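Report on the structure given below.
Apart from one protein chain that is not included, each protein chain of the complex appears where it belongs.
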Amino acid sequence: MGAIHEKYLRMDKLPHIWCPGCGNGIIMSSFIRAIEKLGYEKDEVAAVSGIGCSGRITGYMDFNTLHTTHGRALVFATGIKMANPGLKVFVFMGDGDAAAIGGNHLIHSCRRNIDITAIIFNNHIYGMTGGQFSPTTFRNKYATTAPYGTTDPDFDLVNLCIGAGASYVARSTSYHAKMLTDLFVAGALHKGFAVIEVITHCPVNFGRRNEFDTPADMLRWQKDHAVRTAKADMVPMEEMEGKFVIGELIKKEKPEYVEEYDRLIETVRKGDAHRE
Amino acid sequence: MAKKTFMVEVNRKTCKACGICIAFCPVSVFTTDHDDKAVVDKPERCTGCRQCELLCPDYCIRVEENSNG
Partner (left out) sequence: MGEVKLLQGNEACVFGALAAGVRFFAGYPITPSTEIANIFARELPKIGGKFMQMEDEIASIGAVIGASCTGMKAITATSGPGFSLMQENIGFAAEAEIPCVIINVMRFGPSTGLPTHPSQADFMQSRWGTHGDHPVIVIAPYTAREAYRETGRAVNFSEKYRVPVIILMDEILGHLRERVEFKEEDIVKEVNRKGPEAGVPFFPYEHTDDWIPPFANFGSGYRCHITGLIHDRTGFPTNNPEIVDQVMRRMNGKIDKHIDEICRISTVDVEDAEIVIVAFGSVARSAAEVVRIMRSMGKKIGLIRPVTLWPFPDREIKKAAEGKKAIIVPEMNLGQMVREVIRTIEGETPVHPLNRIDGELITPRDIIDFIEEME
């Protein structure tokens, strides 16, 4: 336990409920390091989460925290940001939240480009309900609802978000904990909607059914399959098969939603607005 | 200049015995006890890379540089 944990976590709520070796604890640690680097006051941070293992993160962090309904964290966060743009708003979602039940909110948040940083804990499984496959579970993996292996194809969340018009998309893993902190910082500083997908591991409900004996084995898999953006272009296509790129994948300027609406208010109040 | 040395501590109470620190320590500072929890075995080997601290999901590890260098 470092001083940083004591500063940003609700110490009386620890130990957390996550299983031994779970990636969620690593990501939370990387996140509070990012807040420290950003120098944000705890009072000005709003953390919003959905439902599932990842959703529990808001209970442990000493910010303004909102643990919402399954898949809906983004829309609650959107209301918060619109109503109080001074707040630094972070959203925490699992792959069930972001890619399944709340997929519509994810793509529309990308389109809208509101200044929120969304962090997706992608562990490729529904952990809390006991290991059902999710829209990001790879093909031919085992899950409690896929006892013979999955036949469903999986989503690539990064490409989904880029396709939906996101202005900042990055990906990393729970193994690359330092890089995660850097990406959280970059995402927060980006003016607009920033998505950071964290490839993480669920040792109990994914690992055990899919030939990973230990949490460390899963982290090693992440290390071996992640290719940094700088290298990705130099790696031959056939070698990228089954691997994924980590780092900043898109970063572009796009009008930010709250600023645009504030501009509209100004125009309307001056009586300059054009009406049909 | 004397070589930097580090103090490594594991909080046994909060350790969930996941084995991540043991697996990723490049210089094998840790071993396990009868409950498979991490124990600091060879602190003198520690190079201060803090990989264990970064990857511990339960914030049980503290690495501090010794000031008596």
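Read from first to last, the chains carry the letters A and B; within each, the first residue is number 1.
Quick note on the criterion: contacts are C-beta pairs under 8 Å (C-beta built on N, C-alpha and C of every residue); 3 or more make two chains touch, one makes a residue touch a chain.
The structure displayed is predicted, hence computed values, not measured ones.
> Given that one chain is not shown, what are the shown chains it touches?
A
> For the chain left off this view, which of A:His16, A:Arg33 or A:His105 is in contact with it?
A:His105
> Check the options A:Leu9, A:Ile27, A:Cys53 or A:Ile80 and report the residue that touches the missing chain.
Spelled out, the listed residue whose C-beta touches the missing chain is A:Ile80.
> Can you name the residues of chain A that touch the chain not displayed here?
Considering the whole complex, chain A reaches the absent chain at 10, 13, 42-44, 46, 48, 58-59, 62-69, 72, 75-84, 86-87, 104-105, 108, 261, 264-265, 268-269, 273, 275.
Operating definition for what follows: only the chains that are shown with their structure count from here on.
> Provide the residue numbers of chain A that touch chain B in the complex, in ascending order.
Against chain B, chain A makes touches at 1-2, 5, 9, 14-16, 18-26, 29-30, 175, 177-178, 203, 214-216, 219-220.
> Touching residues of chain B toward chain A in the complex: what are they?
Listed in rising order, the residues of chain B that touch chain A are 11, 14, 16-20, 22-24, 53-60, 62.
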